[in-house]
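Report on the following structure.
For this depiction, one protein chain was excluded, whereas all remaining protein chains were kept in their positions.
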């Protein structure tokens, strides 16, 4: 169910977005960098994203509203993320997408940076990867001298084209972006992309991996999509306890 | 000593089951998913299992009573785990079993998913693995299009047949299930199956592993079975401190 | 400086031994198993060792006094560690040794269990390993059917003979034992044996390791021996904070 159809208020989406920031930190998907956004539930041409701040520290009053060109509505905005165009471009290209996580997920980066290796679902928790995991090579669009960042709408559009209908896109030398129908699904996908990457790498060292079939992956993804609330409740409780401990 | 013969009350078993949930989380055997059950001490045709909830958050009033067909006795039950049939089937097939842990243990999944590799006791703490570690390939029973879950009694029976008398069964692309004479033993086996998997994988990378002999494994398992209380006390203290910190 | 020459009272040694238990837990050298002992400062024919308890939970009133045959002086003792003979035998054979750590250190076990691989100093913090790291294969002394435990004085003597003058001995399929002139040195050696094992394994995967020369190892060990107090202060503060958090 999309945010729009979920009937959630903007205030509830913002509260969930703060929680999502803390969860992604608690689950080691982000460190001081990385960011997560949500589409506005009533205005699909807008999205919520924090000002430039480490996810662990994001609070509700850090959240800004952006238009789909990647600019904040409020002209007196504080410093913002350089790569907000990842979010803007994917929201433009994908009406089905209502939340996006961009991260430098530790176990995933090697799958974006090792030639000839394909991130492939090997744990049923990551069945969604069976929909495809394209790899974005920025050199194909902007040459060999970029800083690897998605700094403008043109690069954002290139990333969105490579992503296509996929749930996750690898970014060579940089990180990974996961999309979802809502924050819960986008976060779930970000966490279990990291999980599958670590398990697949270990399996490749041990022997010949038995990957999931396309059909298994698809069926597992559907089954897991019905169970995300269980993980979200757990991650949220952990994340808020960790947040309190930060003082 | 089995639960039945232990003379423990149902209330004590439920309290231990809550602790087992928290321990498995604290020892990184489960995350938001995975579950642990205990057979009813007075009614071997019933077992205790939480409603659908992340193990770290399970409390005594989340515990439900199930019959051996995998259905809750109380028809007004909250949402339950899809894979309760793992527990039901193994309790049906194995009168010696009084507790079961099902998990997606990180270091174990590669041993279920790498062709031609066998999880084998290399640390004396995991001597119990010498009794055999069968691998359940769901494709052999339900084809190449399942979601890998044990969703019904038929699949549960297939898993139980593959498990046979073993203490642990690997589930390809999915996870692992450990059984025990009581909660303490089932949890111990789940923890040290993860442990052995990590150590075996590392040893395989270094050189030619010297595995335990069948006799060494059996003797070590017997010795360790007398020491489980030491680990349980420690894990329980840690787990309850972590539970308090969650608030 | 040995404990004897350190002028420490038995009470101070017991307090340090409690701290050593907590440090070894905090540094991931032990889990629910493993143990640490100290020779009595005034009576070299006696040593202190906890009753059978997980190191994280050991308190001063858990500490018992043992004679060098591995038996507690107090006949009304609580349950004790099966492997107290590791300690007894090494104190008998090594008058220079005043403290002993036995553990199932995770990164070290593979070096005891992989044929043809030698744990070798590659980080200057573990220069002490240059004195030699013998491997104890219990099969050479007791056949292929033991539980791998040092259950009596005869096996203890065999372990002590294999250890010789070394600071550390690997025990195949089981763990590792480190000795020291005092608790601080034995704990330091246990921690940095784990450290070196992890680093050596990673280096072996990357390329051809450049190990320390015998002379470098010896010089580094001497330098580090003068700096142990810095690590001990740090580990002790961490360990006691963790102990408080356990409640």
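Letters A, B and C mark the chains in the order given here, with residues in each chain numbered from 1 onward.
What we mean here is this: contacts are C-beta pairs under 8 Å (C-beta built on N, C-alpha and C of every residue); 3 or more make two chains touch, one makes a residue touch a chain.
The model shown is predicted, which means the values in this text are computed figures rather than measured ones.
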Visible contact partners (per top-of-document touch definition) of the missing chain: A, C
Residue touching the undisplayed chain, where the options are A:14, A:68 or A:201: A:201
Where the unshown chain meets chain A, residue by residue: 31-33, 52-54, 56-57, 82, 104, 106-107, 109-111, 113-117, 144-149, 172-174, 201, 204-205, 245-247
For chain C, residues in touch with the removed chain: 122-125, 127, 195, 198-199, 202-203, 205-213, 215-216, 219-220, 222-223, 227, 230-231, 233-235, 237-238, 240-241, 244-245
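Assume only the chains that are shown with their structure count from here on.
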Rotation in the CA alignment of chain B with chain C, degrees, nearest 5: 90
Computed distance of Cα centres, chain C from chain B, in Å: 32
Centre-to-centre distance between chain C and chain A (centres being mean Cα positions), rounded to whole Å: 45
Shared-contact residues (touching 2 or more other chains) in chain B: 205, 245
